[in-house]
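Right, I'll just put the structure down here and ask away after.
All protein chains of the complex are present and in place, except for one that has been dropped.
A and B label the chains in the order they appear, each numbered from 1.
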Amino acid sequence: MRRVLFTLVLAATLLSGPLARAVQPDEMLSDPAMEARARAISKDLRCLVCQNQSIDDSDAPLARDLRLLLRERLVKGDTDAQAVAFLTDRYGDYVLLRPPVRPATYLLWFGPFALLVVGGGILLWRGRRGSAGAEALAPPLTAEEKAHLAMLMRDEDEGKGRP
Amino acid sequence: MRRLMFLIPLVLFLGLAGWFGVRLKQIDRGDTPDRLPSVMIDKPVPAFDLPPLVDGQPGVASAGLADGKVRLVNFWASWCAPCRSEHSILMRLAGQGVDIRGIDYKDKAADGQAILARDGNPYAAVARDESGRTAIDFGVYGVPETYVIDRQGRIRYRQVGPITPQDLQNRILPLINELSK
């Protein structure tokens, strides 16, 4: 418990609030193409002391240091991948706002689509059975049903079904 | 069989709740989500050579950390409040003969010197990292952070945040003893 409070105090001293003022003019590179690359990369890198902000959005001092470092690496001729690897070598995958695809994240990356496929499959399977069933089992609408449907339609279309 | 299908949501939910419970327990033990593990563990300290905080005294360099002695490297700053709270623990450790190298992170030299003059100097040597680049090479994301360096100059443990007496007893001192054998 006390440790948690401590951490919070620590966090409070490190953060300058969730105010995003981000990239400052004096940090920017004179080469627009290189600067655009730097912006694009830094939008996908996490500010470590902020919470769920990219270093591009954050005005935390560490985020600024990392932005400057990133630009230095690019100027020195790093490719985008090399510049990112420079940071993951020091801070791990945690700096990546796009988690890497590896066995531990398969569920994350493919889970939603697997769900869609499985869900869709179940529906199709049941739908097939359902429509086959409907063909075979369901007689054309019963009189009662027809009347009800007509009422619903009238209700729906004209709103005249009121008592 | 069909009835069992209706149990699936409950089972999934209980799994989820159990996992929330595990996390809460871990957090209560101090493993909060903002606490990052270091990727530098078991790797040699990054190369650096920093100038001294006090002119005329030695600075701190990576070359001097692989000389067969177990050490602590402590990142701190005068503007960092939690650093003050761990200062007395560092002083006590220094008194027991532990070799602590200090790195004053993004600080004005005069402010850092003033703090050491006021509260005492636990460091065998203390250097300035004005740009914060050496800290980034270590993977520091906030001060204070403390690294245990083994005899071959490899990083063996990282403490994020101030060292508490429990951390000292349960983790840092046992590790130093083991590495010194």
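FYI, a residue touches a chain if its C-beta (ideal position, glycine included) is under 8 Å from a C-beta of that chain, and two chains touch if they have at least 3 such contacts.
In this text, contacts and distances are computed from a predicted model.
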item	value
Missing subunit (named according to UniProt) among the choices "Cytochrome c-type biogenesis protein CcmF", "Electron transfer flavoprotein subunit beta", "Rhamnose transport system permease protein" or "ABC transporter ATP-binding protein"	"Cytochrome c-type biogenesis protein CcmF"
Residue of B:Q26, B:Q152 or B:N177 touching the missing chain in the full complex	B:Q26
Of A:A22, A:A38, A:L66 or A:V84, the residue in touch with the unshown chain	A:A22
Missing-chain contacts mapped onto subunit A	1, 4, 8, 17-26, 28, 43-44, 46, 50-54, 57, 92-100, 104-105, 107-109, 111-113, 115-116, 119-120, 123-124, 126-127, 129-131, 133-134, 137-138, 142, 144-145, 147-149, 151-152, 155-163
Interface residues of subunit B (partner: the chain not displayed)	2-3, 6-7, 9-10, 13-14, 17, 19-24, 26-28, 31-34, 36-37
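In this text, only the chains that are shown with their structure count from here on.
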item	value
Rounded Å distance between subunit A and subunit B, as computed from the means of their C-alpha atoms	32
Of all residues in subunit A, those that touch subunit B in their complex	1, 3-4, 6-7, 9-11, 13-14, 48-49, 51, 61-62, 65-66, 69, 88-92, 94
Subunit A-facing residues of subunit B, complex	27-30, 32, 34-40, 80-82, 106, 131-133, 136-139, 141-142, 161-162, 164
